[in-house]
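Got a structure for you, written out below as structure tokens; questions coming shortly.
Missing here: one protein chain of the complex. Every other protein chain is in place.
Per-chain residue numbering starts at 1, and chain names A, B and C are given in the order in which the chains are listed.
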Amino acid sequence: MPSSLSAEQQAEIEAARAQQAPTRRPTVAALEEILFQALPVLDHGFVRVVDYFGDDAAIVQAARVSYGKGTKKISDDRNLIRYLMRHRHSTPFEMCEIKLHVKLPIFVARQWIRHRTANVNEYSARYSILDREFYVPAPDQLAAQSTTNRQGRGDLLEGSAAERALNAIEKLSADAYAVYSDLLNEGEGADPSRPGLARELARMVLPTNWYTQWYWKIDLNNLFHFLSLRADSHAQYEIRVYADAIRDVVKRWCPIAHEAFEDYRMTGTAVSGPGLAVIKRLLAGENVTQEQSGLSKREWAELMETLGR
Amino acid sequence: MPSSLSAEQQAEIEAARAQQAPTRRPTVAALEEILFQALPVLDHGFVRVVDYFGDDAAIVQAARVSYGKGTKKISDDRNLIRYLMRHRHSTPFEMCEIKLHVKLPIFVARQWIRHRTANVNEYSARYSILDREFYVPAPDQLAAQSTTNRQGRGDLLEGSAAERALNAIEKLSADAYAVYSDLLNEGEGADPSRPGLARELARMVLPTNWYTQWYWKIDLNNLFHFLSLRADSHAQYEIRVYADAIRDVVKRWCPIAHEAFEDYRMTGTAVSGPGLAVIKRLLAGENVTQEQSGLSKREWAELMETLGR
Amino acid sequence: MPSSLSAEQQAEIEAARAQQAPTRRPTVAALEEILFQALPVLDHGFVRVVDYFGDDAAIVQAARVSYGKGTKKISDDRNLIRYLMRHRHSTPFEMCEIKLHVKLPIFVARQWIRHRTANVNEYSARYSILDREFYVPAPDQLAAQSTTNRQGRGDLLEGSAAERALNAIEKLSADAYAVYSDLLNEGEGADPSRPGLARELARMVLPTNWYTQWYWKIDLNNLFHFLSLRADSHAQYEIRVYADAIRDVVKRWCPIAHEAFEDYRMTGTAVSGPGLAVIKRLLAGENVTQEQSGLSKREWAELMETLGR
Partner (left out) sequence: MPSSLSAEQQAEIEAARAQQAPTRRPTVAALEEILFQALPVLDHGFVRVVDYFGDDAAIVQAARVSYGKGTKKISDDRNLIRYLMRHRHSTPFEMCEIKLHVKLPIFVARQWIRHRTANVNEYSARYSILDREFYVPAPDQLAAQSTTNRQGRGDLLEGSAAERALNAIEKLSADAYAVYSDLLNEGEGADPSRPGLARELARMVLPTNWYTQWYWKIDLNNLFHFLSLRADSHAQYEIRVYADAIRDVVKRWCPIAHEAFEDYRMTGTAVSGPGLAVIKRLLAGENVTQEQSGLSKREWAELMETLGR
């Protein structure tokens, strides 16, 4: 359990977990197992499954627009689901829905929210006071700017350089919270002789490594799209770890759809028309070079990397 | 039960209803009661609740971004939900989701699908053969064109005029299905000496009173928007009856949110700035006429109707 | 020009084309050339470009969030746009928008509308009377049901079978319009002794090969998604011809983005992780069979077809 949960919050979660009721809806035992639990991510963040509906069978049922459970055999379900995934027949996957409670740094939240096909309720810092919780990268994530990729990381910082960076992030964060508290001038230790600043203004001094939290609800098709972009190796590490935690959730929830997603979206690749022509020539035993390929240098390099050559 | 369900379909539904499993998710007993059942609409249509998640408490929980159940007292929940509805804080209502199986005439489906914030899987007439099921208005719905509203109905047709219209609709529908079947030339009674036409082509002769069906999934906020437009008195009767059936479903599912919706959206009204100025003058005892009001004749007439004057 | 335009409509279009005004907005000469013109599709349908904004440079400008025109050299623009397309950085393509006026059969409209990320205004048959215009397939499109693909076409119908089908479609369509007119009982030839049926009801007897029309507005990214699905060989012919007409429009509008789209989406392919492993083994000279591949028979067959083996 992440230390970020207070005893009271932990008790609320346990109380919710202790309750059960009978339902006619499809249930997924493997997902019920972890329902409401905070799955830790980063230093203070988490992902909690708050609700869900649908399962692998619901995807089949929707594809068939059937009255009952869809096909009878698991192997038929698997073939159909893989076929749907392969041919981007995406609507049946939209028939499964999940609701998560996520705690995450603001700069991660700002990338995350770019996915518009989801429902969001965020904790309001206009209304409430934020806790003193901010993200500090672990030493194995403290990397220099990449020299080859303008939006990526390169070598790890080491020794005094790492220490200097960590200290600077921590000190600035601590200072920011002190200013925030001083501006608010609320609660214990408040100075009754002066008015505090409105919450909606005071919050502006907190850096984007501050933790926020939200309820986030999305269907499985759009979740797969989110994961394919945010679990990708080009995504920033700090959002990728959330995407990875959610992939594990999906594996529990819809294992067949999850497997198809991993095969077709995560470990698969898209090949362009000219790239496909190159592959065919290579398979025919031709010795193709970049110059003969019709591909730009960059496209050629990416294709060769994909093919492991 | 509508006659449109075959014995086999009815059995599938009963089998699904007979199964129960424990869940940690919130459940709504009043909705579980009717889960999977076909609620009849029009002559062969229905609405079936296939899945749901969330309840009134989930709206509160999302508005508070809380770990447990939100507020403790029902009266607090009610006040908060009404406040959210009144001030169009719509995102917490998006945290409830429902999936329906709907059977409906194509011309109704074409109005329905204009609501884009929903997920849909429709029965495919490219892939499958449609049944011989078409909508014929009941006698009390067979109305003449309205003389005052270009998109509305006026007086009922009576006697021979009504009979003539009903017969014409029924005969054309029957003829169309005969042509469809003849074009397909499949199954029992098929003529082996000639090829049938592809299903994706043959279907084009069926009129838009033909029944189709789909799985339709939507969140409560967008459902309210759908209902406010389609349960409105300006909506065509044939879609309004579906909207009314769904309002009953929502009443079972989220009774507090349903009540707020009825009060603020269905029985309430929007008043323009100039209209509000008129109301204030009237309340002050002034005798306002259309000419003095700044409203056009039509706006004035609509306002007076709203005020029951 | 399609015969479906009346002289009056044609005159309105010519009048609109005759007007020009200076603008500071980016303009695309090749698209202005065909602006407002009806590009014929099927027997009575068309696509007309009614408005547009953005061009290839606007994609670059948005990707750079720049104050002026983005990069200076065309070759840089091309590399950037291809990079964006390759890596599914789709948001800059959303900065171009187009508005079309489309006339199309109802059964095509029903497939088309499934793309939700567009704006639509459809001609209302509740409000207005539909013309006598319906789609009849050309002889080279009158095909039997495919025996291998449940949602596809097989061999062409020939001789008397074709004639029989065409006649049946035409006769049913003519009958339907006669019933529709009789039910309406409006205008010339109306029988004053009996009331007509409301338009919103009478329309229900018209088959789905009836032509409707709408204004349809979409951004370039979502248009590409639409085209990738509807210009695909698995799409029904009757919608594919619209998609093809729009591809030509996009080629005039954003030629660089169009080329990237054709290379990466239309002629390219998606390969699964297991499929990629097979390609690598084949490239390494290994003789892989389906049994050794880890792919199902169907996945294997599709991969071999893609690779032209």
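To be clear about the criterion, a residue touches a chain if its C-beta (ideal position, glycine included) is under 8 Å from a C-beta of that chain, and two chains touch if they have at least 3 such contacts.
In this text, all values refer to a predicted model and were calculated from it rather than measured experimentally.
Novice: Where does the absent chain make contact, in terms of the chains shown?
Specialist: Hidden chain contacts in the full assembly come out as A, B, C.
Novice: Considering the complete complex, identify which of A:11, A:30 or A:204 is in touch with the unshown chain.
Specialist: Hidden-chain contact among the options goes to A:204.
Novice: So one chain is hidden, and I want to know which residue out of C:114, C:217 or C:281 touches that hidden chain in the complete assembly.
Specialist: C:217
Novice: Of the residues A:176, A:277 or A:307, which one touches the chain left out of the display?
Specialist: Selected residue, touching the omitted chain: A:176.
Novice: Give me the subunit C residues in contact with the hidden chain, please.
Specialist: 5, 9, 12-13, 15-17, 19-27, 32, 35-36, 51-54, 58, 61-63, 65-69, 91-92, 94-95, 97, 99, 101, 119-124, 213-215, 217, 219
Novice: Provide the residue numbers of subunit B that touch the chain removed from this figure.
Specialist: Residues 79, 82-83, 86-88, 91, 114, 229, 234, 262-264, 266-276, 279-280, 282-283, 296, 298-299, 302, 306-309 of subunit B touch the chain absent from view.
Novice: Going by the touch rule given at the top, which residues of subunit A touch the chain that is not shown?
Specialist: Missing-chain contacts on subunit A: residues 105-107, 109-110, 113-114, 116-117, 120, 124, 126-127, 135, 137, 141-146, 150-155, 157, 160-161, 164-165, 168-169, 171-173, 175-176, 179, 182-184, 186, 194-201, 203-209, 236.
Everything below uses one rule, namely that only the chains that are shown with their structure count from here on.
Novice: Just how far, in Å, is the C-alpha centre of subunit C from the one of subunit A?
Specialist: Result: the chain centres lie 34 Å from each other.
Novice: Could you tell me the distance, in whole angstrom, between the mean C-alpha positions of subunit B and subunit C?
Specialist: 29
Novice: Per the centroid of Cα atoms for each chain, what is the distance between subunit A and subunit B, given in Å?
Specialist: The answer is 35 Å.
Novice: Considering subunit B alone, which of its residues make contact with at least two other chains?
Specialist: Those would be 120, 124.
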